[in-house]
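All protein chains of the complex are present and in place, except for one that has been dropped.
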Amino acid sequence: MPVITVKHLTKSYQTQKKREGLAGSLRDLVNPIYEDKIAINDISFSIEPGELVGFIGPNGAGKTTTLKTLSGLLYPTSGTVRVLDQDPWERKDSFLRSISLVMGQKNQLWWDLPASESFSLNRDIYSIPDNVYKRNLKTLVEMLDLGSVLDVQVRKLSLGQRMKAELVAALLHDPKVLFLDEPTIGLDVTMQSQVREFIKTYNRTHDGAIMLTSHYMADVVELCKRVIIISEGSILYDGELSGVISKFSSHKIIEVILQDGTTKTYKVPRSKIAEKTAKLIADLPISDINIKEVAIEDIIRQVFAKK
Amino acid sequence: MKKYLSIFSITLQEYFVYHLNMFMWRVRQVFVFLLPYFLWRAVLGGGGDIYGYDFGSIMTYLFGTTILRSLVMGSRTVDLGWMINSGMLTIPLMRPFNMFGFLLTRDAADKLFNLSFMFIEIPLILLIFRPPVFLQANPYTLMITMVSIIFAIMIYFFINIIFGSLGFWTRDVWAPRFLLMVILEFATGAMFPLDMLSSLWQNVLLWTPFPYLLFIPLRIYLGSSEAIMYLIGQFIWVILLYLLAHYVWKRGLLRYEAEGR
Partner (left out) sequence: MCGSVGYYVMKLREGNMYQNKPSLPATLRSYGRVWLKLTTQQFQSQISNARGAAVLFIAGKLFRLSTAFLLVYLVVGRAKLISGYNLEQAILILALFNFFSTLTQLFMRGIYVFRQKIVDGTFDFYLLNPLSELFYSLFSFTDPMDLLLIIPYGGIVVWAWLGAGYSLTLPLVSALIIALIIAFIMAIAWHIFMLGIGIRYLEVDNTIMLYRDLERLAAMPVSMYGKWGAGVLTYLFPFGLMATVPANLIFGLANPYYLVGFGLLAIAQLKLSLWFWKKSLLTYSSASS
């Protein structure tokens, strides 16, 4: 049975449009114009236990809105959402105790106090039994190599250390479903790969599902077997990461190394590969030739650019 | 001049962004009238007088302070301290206009906003409470009342600059602001006419700038025989506070730049 089921989910917001100038402000007062902004438009998907799904799309595509709806923060305009066989919106105690949402741009730790204080606050909030709390804390801190900074004020931590501490705080209560919204944003390359490694391990060792959004394609490529690509509120693609290439990439890359050691690359439509290769071999003094797929980053960039 | 007109218009537009907030704010302007009205009606409604005030004169006083308040004490400069603390001051500082002029323009917008809403609110108050109100007809008195109001506006403006400038030295601008507010509520005569106090306390208060904001302009409006003395007193405060505000501002600005924000 899937952990997450989304059927025909739509979420729209009503916003007021502002007229220009002082006279406009006065008219807004008397006769406001409202317009509906559709953030998610009729999307459906489901996620099985143990899956780690990458959720990608340009800014404003509706990624965060989807995650927030799935975690019960936002009320769906229409459609149904089930997470762990519950309606997230009801925010039942048992539901809240089995999920976690980590937002890379927001901070749930107490700014002026050491991270350990926030952890023990979470112990009280989730009423985690002492032995479980101690064991989870120990494991998580070891996995993330945070031991030395637990008693340092959060404001004095580096961004990477803070993100790791956020992860600890979010995982202390053993959530079954984990929503990660841009967990690596702004981190340097080493920290990114550490956080990535952690997510990988966590996913391997837990039954529940993880949904991840990220700007960094490297995160998605390394972590997720399955991706959902969303743009302007609609799903463009849902399936294996490798399938993205065959679906969206109409081109392949031919790389030729000439006898004098220089390299040339050509981007060629799939249907014309054989023809072009033959032509190249005939025309140029070639020592080696490679036919490659276009990098997934480029494909996805293209997909969004076309939209 | 045109740039100040722009500031004026932008300031006004800001008020309209949050409709509900604005509406509630105006409702509050009517509500502040409630407690004193009912209090005095309970004591004086049946006739008689206290400290020389009968129901009619106390109502004129209250009504007058309500109107004067939105004219004199309607101000945007109260957020100066916050602007300094948050570094927002940098933006107007970098612009090619006089800072005092900028702040004063915003205040003027606020006062105009208050004034235009009072055209709705005053009839409303009159209609609901029907307070007996004394209308001054003497043109000379009306004229010096205007002068007195302008002085009062300036006094309040400079007080705000001085208190706002505290932001150059401390991050806690709200605490002194709160204390000032509480003192103003009492010492301007907004709560009750200051001549209900013993003459000793009245004289002590007259050595502070606060009664010159509401109590004195109202006294002048009601035809006080000491009007000229009061105006001189106000003028002295305008000068003193201007000098102080200028000094504090200049000194503070040095610190602002020193912090390099």
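Read from first to last, the chains carry the letters A and B; within each, the first residue is number 1.
Operating definition for what follows: contacts are C-beta pairs under 8 Å (C-beta built on N, C-alpha and C of every residue); 3 or more make two chains touch, one makes a residue touch a chain.
Only a predicted model underlies this, so the values are computations on that prediction, with no experimental measurement involved.
K.L.:
Shown chains touched by the missing chain?
P.N.:
Result: the unshown chain touches A, B.
K.L.:
Which residue from B:F102, B:F151 or B:F192 sits in contact with the chain not drawn here?
P.N.:
In the full complex, the listed residue that touches the missing chain is B:F192.
K.L.:
Of B:L5, B:V43 or B:L126, which one is in contact with the hidden chain?
P.N.:
Within the whole complex, the residue contacting the unshown chain is B:V43.
K.L.:
Looking at the whole complex, which of A:R82, A:R97, A:H251 or A:K276 touches the chain that is not displayed?
P.N.:
Final answer for the missing-chain contact: A:R97.
K.L.:
Can you list where subunit B touches the absent chain?
P.N.:
Interface with the chain not displayed, on the subunit B side: 18-22, 24-25, 27-28, 31-32, 34-35, 38-44, 50-51, 170-172, 174-176, 178-179, 181-183, 185-186, 191-192, 196-197.
K.L.:
Write the list of subunit A residues that the hidden chain touches.
P.N.:
Against the left-out chain, subunit A lists 13, 64, 68, 71-75, 91, 93-94, 96-101, 103, 105-106, 108, 110, 112-113, 117, 120-122, 124-129, 132, 135-136, 139, 142-143, 174, 181-182, 197-198, 201, 204-207.
In this section, only the chains that are shown with their structure count from here on.
K.L.:
Name, in rising order, each residue of subunit A that touches subunit B in their complex.
P.N.:
18, 21-22, 25-26, 28-29
K.L.:
Write out the stretch or stretches of subunit B touching subunit A in their complex.
P.N.:
Touching subunit A: residues 9, 12-13, 16-17, 19 of subunit B.
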